[in-house]
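After the structure tokens below, expect a handful of questions from me.
What follows is an incomplete set of chains from the complex, kept in their original frame.
Labels A and B are assigned to the chains in the order they are written; within every chain, residues are numbered from 1.
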Amino acid sequence: MSQQLGSVLFGDPFAVMNTIGLVAFALVGSAKAIREEFDLFGVAVVGLATAFVGGVTRDLLVNRVPLALQSPIEIALGLLGVVLAVVLSVGLSAPDEHTITVVSDAIGLAAFTTTGAIVATEAGVSAFGVVAIGTINAVGGGAFADILLDRSPFILFDDFYASCAVLGGISYWLVDGVGVIPSGAAAACAAVTVTLRLIAATRDWYVPTVQRLQSALDP
Amino acid sequence: MSQQLGSVLFGDPFAVMNTIGLVAFALVGSAKAIREEFDLFGVAVVGLATAFVGGVTRDLLVNRVPLALQSPIEIALGLLGVVLAVVLSVGLSAPDEHTITVVSDAIGLAAFTTTGAIVATEAGVSAFGVVAIGTINAVGGGAFADILLDRSPFILFDDFYASCAVLGGISYWLVDGVGVIPSGAAAACAAVTVTLRLIAATRDWYVPTVQRLQSALDP
């Protein structure tokens, strides 16, 4: 049995978050593909892409063979999300908008941002690189899924979603720079990302457009 | 003269299949771009992308400089496919749907799946990684071409196409695991992929959607 499964069963909180995130991301992507009447192969591809393309891009950027191609248990978690989306679609019109999914997705957003920031820091990139790789790790899969669905990535014009990852990544970099507490940076990043995302989803936060800023400045 | 050209002329069956595939894939991609009234540069880019992006992605995933950037003869074969698409478009409305093209494309699908599975096995990835890289090698170029043409990749909602590569990749992994016959895995992968694809094209097979499964279960 794998180390990751052991970590989940015996309570490493970060492994638990990552596990929840993989299932939730795959479920969200697959549910979108089902609504577009993609076939079962397409549903699986969009679901797995949502869960793994962010991490694969992160690994390509720091020049390593993607972890997802080496870790069968991670793929199994992604496939579980795909199956859940198919089964839940029978009873629910939008299982990806259910509260449990939104909370699980926020947890995944935090876990993936943190993993990205850790890997980027180890790779020795700039502060911008840490924030960029953390954000790509967290939202790259969903953005790529939208491209497969022939639409603009929703993170670019809707919601307050990728911004949570950006602010989480900045928190990582700030706390890591102070450097007192071991794994303090990871904890700060995860806490900031998940908290902001849950508030944003509850309060319908969004990032303004230039047009809206203009009309606010010049009524 | 290159080793590959020698292999083709003196009868390595796999090199013959790869050669046919590169020309067919480039022809299919270019014909699509011509129908969308892309300019000649766009037609060449979409044709070459269809032939090479799958292999380039495979090489990026296993961390090597893409073969296509080092092998002039492969590029020449791709350009031949582009030129064929332009010339044949004068007489035929859809040279990419001609029987010769469909058969050549099926041969390419088999050759590219097999190459991907071999490279992935050498790179030491998981069983899922072998099937995924084989499939990406085979259908990644066509999927990327569809994105350039501003549409969803057809493999995600139409036809029984990528599924042939998936089943070919699984065959590779199964036979490779038994490990008795030298190059048995490659032969099995190529045979399964091309046979399934030719049957699928003849019989109009498709992968069901969730909606269709639901109405079948609940009439």
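A few comments on the model shown:
Definition applied: a contact is a pair of C-beta atoms (placed from the backbone, for glycine too) under 8 Å apart; a residue touches a chain by one contact, two chains touch by 3 or more.
Note that this is a predicted model, so its numbers are computed, not measured.
With respect to copy number, the whole complex recorded in this structure file holds 3 identical protein chains, 2 of which are shown.
Just so we're on the same page, only the chains that are shown with their structure count from here on.
Mean C-alpha position of subunit A lies 31 Å from that of subunit B.
By the touch rule above, subunit A contacts subunit B in their complex via residues 33-34, 36-43, 45-46, 56, 60, 63-66, 69-72, 75, 86, 89-90, 147-150. Per the touch definition, subunit B reaches subunit A in the complex via residues 60-63, 120, 123-129, 132-133, 147, 150-153, 155-158, 162-163, 166, 206-211, 213-214.
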